[in-house]
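One chain of protein is taken out of this complex; the other chains stay put.
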Amino acid sequence: MTATNHQQASQSSPERDVDLSHSLFKVSSEPLSVDSLVAVVLTGGDGAVVTFVGTVRDNHMGRVVLALEYEAYGGMAESEMEHIGIEMIERHGLHGIAMQHRTGKLAVGETSVIIAVSSPHRQAAFAACSEALDMLKATVPVWKKEYFEDGEVWVGQGAG
Amino acid sequence: MTATNHQQASQSSPERDVDLSHSLFKVSSEPLSVDSLVAVVLTGGDGAVVTFVGTVRDNHMGRVVLALEYEAYGGMAESEMEHIGIEMIERHGLHGIAMQHRTGKLAVGETSVIIAVSSPHRQAAFAACSEALDMLKATVPVWKKEYFEDGEVWVGQGAG
Amino acid sequence: MKIKVLLFASFRETAGLSQGTLEVEPGATLGDVWATLVAEHPRLAPHSGTAAYAINGTYARPAERVSEGDEVAFLPPVSGG
Partner (left out) sequence: MKIKVLLFASFRETAGLSQGTLEVEPGATLGDVWATLVAEHPRLAPHSGTAAYAINGTYARPAERVSEGDEVAFLPPVSGG
């Protein structure tokens, strides 16, 4: 059985009045571009964009990793990323935040996730990018399977 | 008189044994690309690349900024960036670091500087990128002129 | 009443099922839905302690009640990034 994305409409946040015109929250199988996401979040009022680029590493816990496969609950993942984004915008006064996660099987060196945040000032941008990443790893419904030379395993899910 | 870059050969650092094969230190007038610098610093052993993208902001101290002009002591600037890069690699265990600064007159929204660092782990990458930026702003011989509607001024240099 | 159930990652592979429809009693909670699912797919039982629950794309607690036509998802510990 192949991984599938279960899509649903991204939830809006009518309870808060946050400008998301320079923000983006997306889960898809398409390759990621940092420059594209920087262009999304940048406004004329910004002096700083900080980005995090997560890539497939060739090892984990001392074992050789051949590839990673990402599966997502697409609609909910985008909705959870939006919640994180709104919280970061409010807490750090960002002008924009983009969070995009790739799904499917990725080779070593390929990009799995990018977070880009724009802010008038660099300290807020670094803090928000780092916090958004921690929150993504804690709450956004995406799962990672590691492919080794002698098998495969879903990360952190116990015996399959 | 137009701004000129005074080039000299980039200094090597024979006193230290640091692998700079995934690092780059460059000052030039060409446009900057985040994806290009991510590709420079990324190795198969990395899971994290953090980048800082500095852009021209449309205001400063309450005044409307029309453009910025950057001038550099090119050879020395690249040499100072390399010193910073080596210090960051040694302190944070980075695999690579790229620092590229653009010179010339830039419009609002254009990118003036990019720093990209790669690391097996995200905390080191965030810390190193932020520290490298602070050091760049403190020691790398690059100067910024702000163009306002009613004049122009070199930043932080007193009366011209 | 009928609800839609989604499974992901190791849960999906363990049950051999990515989505399906379950018949549950009116007033059933998410915990009841999970118990019904585990009765059909006993190999999911070891995951009872780690599963997170969602209704219609939002995290929810086990005591939350489901309604006809809800989309209920059972989520292994997330590992994105």
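Chains here go by letter, A, B and C, matching the order in which they are written, and residues are numbered from 1 within each.
One rule holds for everything that comes next: a contact is a pair of C-beta atoms (placed from the backbone, for glycine too) under 8 Å apart; a residue touches a chain by one contact, two chains touch by 3 or more.
If you're wondering where the values come from, they're calculated on a predicted model, not measured in any experiment.
The hidden chain, counted over the whole complex, makes contact with B.
Set against the missing chain, the residues B:L37, B:M88, B:V113 or B:A128 yield one that touches it, B:V113.
Listed by residue number, the positions of chain B touching the unshown chain are 1, 4, 6, 8, 11, 54, 70-73, 75-77, 79, 101, 112-113, 133, 136-145, 154-160.
Methods note: only the chains that are shown with their structure count from here on.
Taking each chain's centre as the average of its CA atoms, chain A and chain C sit 24 Å apart. Distance between chain centres (mean CA atoms), chain B to chain C: 50 Å. Counting partner chains per residue, chain A shows two or more touched chains at residues 54, 133. Counting partner chains per residue, chain C shows two or more touched chains at no residue at all.
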